[in-house]
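As you look at this complex, bear in mind that one protein chain is not there, while each of the others sits in place.
For subunit A:
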Amino acid sequence: MLLSGLQGVLSNKLRSILTLLGVLIGVGAVILLLAVGNGSAQQVAASIDSLGTNTLTVRATGGQGSGTSQQITTETSSQLANAGLGHVSSVVPEATTTQTVSSTNASETDISIIGTTPDYFTVTTATVAEGTAFTTSDVTSGARDAVVGQTLATELFPTGTALGRSISVDGSPFTVTGILSEQSSTGFTDPNSELIAPITRVQESFSGYGAVSSLLVAAKSSGDVTAAEDETTIELNQLLGATTADEPFTVSSASTLLATQAASAKSFTVLLGVVAAISLLVGGIGVTNVMLVTVTERTREIGIRKALGATRPAILGQFLVEAAMLTLIGGILGVVLAVIGAQFTIDGTTPVILGFSIPLALGVSVAIGVFFGVYPAARAAAMRPIQALRSI
């Protein structure tokens, strides 16, 4: 029966190939699209880990009555650090700007410059791989030291090390004292193209004294984040003379930020899943169509077989084997295609195949193929032989 099924499959090559293609594309698309969604979700999860989950970011927004007293400054930062908050371990100010950075070899535009204190390297996941970070006394003296990201270092100095070399940031000279180890992207900026310098130097040369862009507040542990957030908000409102109604800042934690990202990654996966389901459906309709035409065309053959003594189960068995063989071969090829496709990085995302998607896609397409292959055959097999014989 398997042999006669194979013969049936081979006897109409074009039709078999079309059926096969329908199943192949449906199955392949479902598995691969779900794998892409899953891969991007996993990437978000990985960047949650790399960011560190116990830091809060206080971003100055400028309250409604934005007088000088309401600006967040380095003064605010040290006041907050020394306020003796129970859940906060350290406070790091950030003054950020975007400048052109050039060496004798190259010039890079739109580099984000972060002016900060040495604690930055303990609070964030940025670590110095080569050279050294600047010290507290460097901050006091406003030293022209720069710690650069890996990408920036190689772009500025394609040959030889960047360490100890002179660079110019918007015309003012700096010396590269350290190079950061490679960091994973959080999706907004490339941390490997940053330049980190003492906050006093950045303020003096670029942003001016006064307001800083943000404060990084490190909670004592990841369990203290919520309490630290409350403490920080209350303390800052007191320091700035603001009320909860018109806070001139927002406090967000890395985890809440990334929870938003994770949620968007999830809806991306759902969207891909819907597209995949549609392609499976379309593939299924294609298979159904081919199967219906096949059986209708073969009603006469069913009549001949019945006249020669075939029982109904024998005819059903033949069509079942044919349909199952076609859809299974197509399905397995689809799985193979998806597995091969998942080896490639698609737009920065490495697909990770979801285990359940393989049996799901395979099961649905085989079920559709077999049902629509066998159901019309069952109707034809139930006819009196002479009716089946009289059809074209």
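Assume a contact is a pair of C-beta atoms (placed from the backbone, for glycine too) under 8 Å apart; a residue touches a chain by one contact, two chains touch by 3 or more; residues count from 1.
Rule of thumb we're sticking to: contacts and distances are computed from a predicted model.
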| item | value |
| --- | --- |
| Record-based protein name (UniProt) of the chain missing from this complex, from "Inner-membrane translocator", "Cytochrome c oxidase subunit I", "peptidoglycan glycosyltransferase" or "Macrolide ABC transporter ATP-binding protein" | "Macrolide ABC transporter ATP-binding protein" |
| Touching the absent chain when the full complex is considered, from A:A45, A:A129 or A:A307 | A:A307 |
| On subunit A, residues whose C-beta touches the chain left out of the figure | 4, 7-8, 11-12, 300-301, 303-312, 314, 384-386, 389 |
